[in-house]
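Here the complex is missing a single protein chain, while all its other protein chains stay put.
Labels A, B and C are assigned to the chains in the order they are written; within every chain, residues are numbered from 1.
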Amino acid sequence: MIDKTVESLTVAVGGITDGATVMVGGFGEAGSPIELIHALIDHGAQGLTVINNNTGSGEVGLAALIKAGCVAKMICSYPRSMNSTVFPDLYRSGKIELELVPQGTLAERIRAGGAGIPGFYTPASVGTPLAQGKEQRTFDGTDYVLEHGLRADFALIKGKCADRYGNVVYNKTARNFSPLMATAAGTTVVQVAEIVPAGDMDPEVVITPGIFVQRIVLVPNPAHESDLVRKGVSYP
Amino acid sequence: MIDKTVESLTVAVGGITDGATVMVGGFGEAGSPIELIHALIDHGAQGLTVINNNTGSGEVGLAALIKAGCVAKMICSYPRSMNSTVFPDLYRSGKIELELVPQGTLAERIRAGGAGIPGFYTPASVGTPLAQGKEQRTFDGTDYVLEHGLRADFALIKGKCADRYGNVVYNKTARNFSPLMATAAGTTVVQVAEIVPAGDMDPEVVITPGIFVQRIVLVPNPAHESDLVRKGVSYP
Amino acid sequence: MSSVEPNVGLARDEMAQRVAADIPDGAYVNLGIGIPELITKFVPEGREFIYHTENGLLGMGPSPEEGQGEPELINAGKRQVTALPGAAYFHHADSFAMIRGGHIDLCVLGALQVSEGGDLANWSTGAPDAIPAVGGAMDLVAGVKLVYVITQHCTKKGEPKLIESCTYPLTGTGVVNRIYTDLAVIDVTPEGFQVFELSPGVDFDYVQERTGAKLLDRSHSTDS
Partner (left out) sequence: MSSVEPNVGLARDEMAQRVAADIPDGAYVNLGIGIPELITKFVPEGREFIYHTENGLLGMGPSPEEGQGEPELINAGKRQVTALPGAAYFHHADSFAMIRGGHIDLCVLGALQVSEGGDLANWSTGAPDAIPAVGGAMDLVAGVKLVYVITQHCTKKGEPKLIESCTYPLTGTGVVNRIYTDLAVIDVTPEGFQVFELSPGVDFDYVQERTGAKLLDRSHSTDS
C-alpha cells in the first residue's frame, strides 16, 4: 500500500546532505514549515543553498537556520524583515551569499524547474541591475531576459491537510510558493496539520497532487512565527 | 456592481470578427462548449484560426464550425477522430490549414501566452519533423526547441459553475485546456450550468479566478457531444 | 532645493483618496507596500475595485478587526488582511501570471525616484551597506497595464524625487504612467512630465521649483 507518511520530523528531513539545495515554502510566516526547519537545524546539514522568498524573522524558523550557520547561500526576492537582523548581519560581514531574484521570476523559475523547462523569457528586470549578465532577446519589439529553471534536492513545505498518497491542500495565502516547490525538488517533504483517509479529499480541490510529494509528516498544531517572535523565542 | 453575466449566447459571442483567433476549450467532448460554438456558427464570423486539442466529432460543436466553413486554420495536437470526416476531408482538399503542435507544447504555449512569457524551451519534438524550422538550444547537454507563447482574441470555454465575478470551477476531466485558455484571450467567454451568488464559492477551490473572465453565460443543461453524434444531429 | 513647507499640498490620506478617484469601476488593482495601502480606505460611491495581492489572493479586503486576524491570511506587505466574497486563492506562479500577463489593470507603487522618461527607482538606494530587496516590483512594472506612483513630491531632506534621470538602481525603464504627489498629479508623456492637476493652494511654479526636471503645463500640451 502506498503510504508516504513518515513517523517523525527527524525521519522527514533525513538524507539532507551538506551542500544540498533546499527550497523552503512560505511567504513571510504564511506557509513557513517551522517544525521542519527546526528539525533541519537539529539534523545539522551545513553549507546549504536555501530558496525562499524571504530570510525569516526573529530567531526561529528560517532565520534560526541561517543563524545556526547552516546556510551558505540564499536565493530570494526580499531578504529584509522588520523583525530580524540575522541575515543582514551575516550578509554585511560577507558570511552568506545572496542571489536576488524578482519575486515573479523566482516563482516562474521554480515552476519551470518542476515542469522540465530549462529556460524562459520574462520582461521583469530588463534595464535594471538584476538583468546584468543575463542574455537578452527581443520578441515583437519588447525586450526580455532569459531565465533558467530552478530545482532543488529537497523541498520543505507546509500544508493544511494531506492523504497517504501525498495529495495536499493549503490554507489561504499560506499556499504561495509551496505547490511550485513541491514540483521542483528531488524529495518533497510536507508537514500537515491533518492527515485524512484516501478518498476523503475531493479530487477537484487537490492543489498538490501526490506525484509531487515523497514524505508527509503530521504536525497537528504548528507554531506561528509571529507568536514565537513576539515571545522572543530563539531556536534551538 | 461587477457582474460579468450576459443574457444570451448571442451576446456572449458578440464581437468575434472575421479572421479572429479563437481558443475553444475541451479535450474531445469533455469540456467542449457546444452551445457557444453553435452560437458562433450563427454569429457567422469567417476565416477564423481555432485552437483546440482536436477537430471535433460528428457534425456538431467544433466539427460543425469547421463544416460551416468558418475556420481557415486549426492549431491542434490531434486532428483525427473516430467519428468525423469533416476536418480530414477539408484538409485533404487543401481548404483548411493545420498547425500541428505536441499536446504538452500546445498547453504550455497557451499558458505562456497568458502569463506574459513570449518564449520557452521544451525537449518535446527534438529530432522529429515537428522541430523543423524551430530554433534549437542545448542546456546541460540536452537539446530543446524554442516555442512561443500563444494568445487569442477570444476563448470559448465551458465551466461547471461560476459567480458574477467570473470565478469558475470545472467538472472532472472537462477542466483540461480551459483554465489555460481563459488566461490567454483578450475576451474569455464561459458557459456554465450554474451561477451562484458571490461568496458561495470557496476561495480555496476556485480554478479560474474572475480576473481571467470577461463574460459568463448560463447554459443550464449543456448537450453532450457523444449524445448528439449518436443521434446523428447535424448543426445547424 | 527648498523643502516643501508643512501644510502645503495634500496629506497622505488625501493623496490616497485622489488616486482612488481615478480608478475605474471593476478595476483589478495591485497596491504596493506603504502609502499605496492607504488607497483601500477610499472607494468612490458606486464603484467596486478588486484588489490583487501578489502573494496569492484576488479579492483582498480590509484589515481584520483586532484579534480576528489569521497569520496565514496576509498581503504582500505581510500584514493581516481579509478575503471578500468572490475572492480566490492561488499560488505564486499563477499570481505573477496575472501580473506579467497584463491582467492587472493598475498598480500603485511608492517611489524613491521617477525620471521624466518614466523610469522608476523604488527598491534600492544603491548604498553599499544596504540589503538589496526587490520583491515583486520589477514584475509589476513590467506587466501591469497602468503603473501609477504615489509619493511625496520631495524627500524628507527636500530633494526632488521627480528628476531628469534616476541616480538610484532602476526598477524598470519607461514604465510609469502617472504620479500622484502631495503637490500635483503629473503624467509621464513622450515629451516628459506634464502637470495634469495642481493640489489646492499650489501653483505651477511652486511645483516646478521642487521638481528636478522641466514640467509641462497641461495647457502647453493642448497648445502644441
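Everything that follows uses one rule, which is that a contact is a pair of C-beta atoms (placed from the backbone, for glycine too) under 8 Å apart; a residue touches a chain by one contact, two chains touch by 3 or more.
All values reported here derive from a predicted model rather than from experimental measurement.
Novice: Sort by label and list the shown chains the missing chain touches.
Specialist: Missing chain, whole complex, touching shown chains: A, B.
Novice: Any idea which of B:Thr21, B:Ser125 or B:Thr188 touches the chain not displayed?
Specialist: Touching the chain that is not displayed is residue B:Ser125.
Novice: Have a look at A:Phe27, A:Tyr78 or A:Phe212 and name the one touching the chain we're not showing.
Specialist: Residue touching the absent chain, from the options given: A:Phe212.
Novice: Spell out the interface residues on chain B facing the chain that's missing from view.
Specialist: 27-31, 53, 77-80, 87-88, 91-92, 98, 100, 102-108, 110-111, 122-130, 170-180, 207, 224-227
Novice: For chain A, which residues lie in contact with the unshown chain of the complex?
Specialist: Touch with the absent chain occurs at residues 1-2, 111, 113-117, 163-165, 167, 183-184, 198-199, 201, 203-204, 206, 209-212.
Assume only the chains that are shown with their structure count from here on.
Novice: Averaging each chain's C-alpha atoms to get its centre, pick out the one most distant from chain C.
Specialist: B
Novice: With centres defined as the mean C-alpha position, give me the chain A-chain B separation in Å.
Specialist: 34
Novice: Going by the contact rule already set, what residues in chain A reach two or more other chains?
Specialist: 108, 122-123, 170, 172, in rising order.
Novice: Name the residues of chain C that each touch 2 or more other chains.
Specialist: 57, 83, 89-90, 93, 96, 99-100, 142-143
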